[in-house]
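Right after this comes chain A.
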Amino acid sequence: MKKSLLAMAVLLAILISGQAYAGDTIRIGAIASVTGPASFLGEPERNTLVMLQDQINEAGGILGKNLEIIIYDDETEVNKAVLAADRLIRRDRVQAAIGGTTSGNTLAIMSNFTRAEIPLVSMAAAERIVNPVDPWIFKTPQSDRHAVTRILNHAKDQGYERIAIITVSDGFGQAGREVLRELIPEMGLTMVSDEIYGPRDTDMTSQLTRIRNQNPDAIICWGTNPGPAVIARNRQQLRLDIPLYMSHGVASRRFIELAGTAAEGLLLPLGRLSVAEHIPDDHPQKELLLNYISDYEARFNTPVSSFGGYAWDAMMLIKEAIEMGQSAEPKDIRDNLEKIQGFVGTGGIFNMSPEDHNGLDETSFVMAMIEDQDWKIVSE
Partner candidate 1 sequence: MSKNTALLKCSDIYVRFGGVMALSGVTFFAEKGAITALIGPNGAGKTTLLNVITGMIPQSEGSIEFKSRDLSNVAAHIRSQEGMVRTFQNLEVFSHMSVLENVMTGAHNRYNYSVLDSIFKTPRYFARETECRDAALEKLNFVGLEKEWSLPALDLPYGKQRLLELARSICGEPELILLDEPAAGLNSRETKNLGEVISAIRQDLGITVVLVEHDMELVMSISDEITVLNFGQVIAKGTPRDIQNNQEVVEAYLGSED
Partner candidate 2 sequence: MDLGSALQYLISGLTVGSTYGLTALGFTIIFNATRVINFAQGEFVMLGGMLAVFFAGFFNFGLFPAIVLAVACTTLVGVCMERVAIRPVQGANVINIIIITIGVSIFIRGVVMIFLGKDTFALPPFFGTEALYFLGATIIPQSIWILLITMLVLLGLRTFFNNTIFGKAMLACSFEQKAAHLVGISVDRMVMLSFAISAMVGSIGGVILAPVTLTSYDVGIMLGLKGFASCILGGLGNPFGAAAGGLIIGVLESFGAGYVSSAFKDAFAFIILLVILFFKPSGIFGRADIERV
């Protein structure tokens, strides 16, 4: 009896003391949507972080300290993301954090990190995350604005004028739609049709038929798998020969597999990660990308996707900031993140500033076309 009491007391003491700061490790938190609707984004992100933790530690850690990345799955649910953020800040007392996977979850947890004065590097695309700039919030994926600019420039070069858009009714599609609606008229084009589809819809012929009736010169589709694959197939089925642009949200081999022959001739902006073998050898990203791809595919035995790259960039930017300032204090990490210049990542070359917490521009994309079931760069 006494023994068990003692054991309980010890256990309680351990619980109460919690995990205090361990001086010789650097603790970075991460919130990824490993399961749920956004799992196709979150899983490669999680894998990448797991891989990076091992690689960095094998190479001697950061500043000689061991790196510990604490990863929580928010199941693509807002509530869980907020709880996970709370847990990282209060229980795990991380020095910096990465996440969330989706724009919605990032927007939901941002204020917690700002309040706790811990830098957060998001892996989500929405411009709203860094515009207006919040001193503690950064993000690694290219903004939709960059992708849209690339697409519209290409369309203009082809002489297209009447543009139809079809966007998915989730956070990703909404963000794209807002930028499209803003930039299409700004660049002197006309938007003739504005269609929406649901993230789980299985047939978009109705929307495409409506679009066809408006006679556009080109269609821009903004969504993530599987919707765009269905749209590509429906376009083929309807024998619609209007050029179709996809967003960078489908930048994975999986999309080509799903769309099959319907993918032929589709145009889209791609991060260089997806077309690593096609970019010139002297491009500064080339070596890094090839290394990342071979490491990732060797370890997880699945094809790489550009989403894992967002996590790579986030972690490595934080590492860079820590090493720049020789300090892992949250405040120092933040200050140095803002100063990073010319950092070569998977998504592009990052040039941060107090006004720009993303650090990328539209040159981080190439325009590609799908040809013979593979990417082909049409403009660098």
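Picked so that all candidates are chains of the complex that A comes from, given by their letters.
Here is the rule we go by: a contact is a pair of C-beta atoms (placed from the backbone, for glycine too) under 8 Å apart; a residue touches a chain by one contact, two chains touch by 3 or more; residues count from 1.
Values in this document were obtained by computation on a predicted structure and should not be read as measured data.
In summary, of the candidates 1 or 2 that share the complex with chain A, the touching one is 2. Against candidate 2, the residues of chain A that register as touching in their complex are 35, 37, 39-40, 43, 169, 195-198, 200, 202-203, 205-207, 209-210, 213, 225-226, 229-230, 233, 236-239, 254, 257-258, 260-261.
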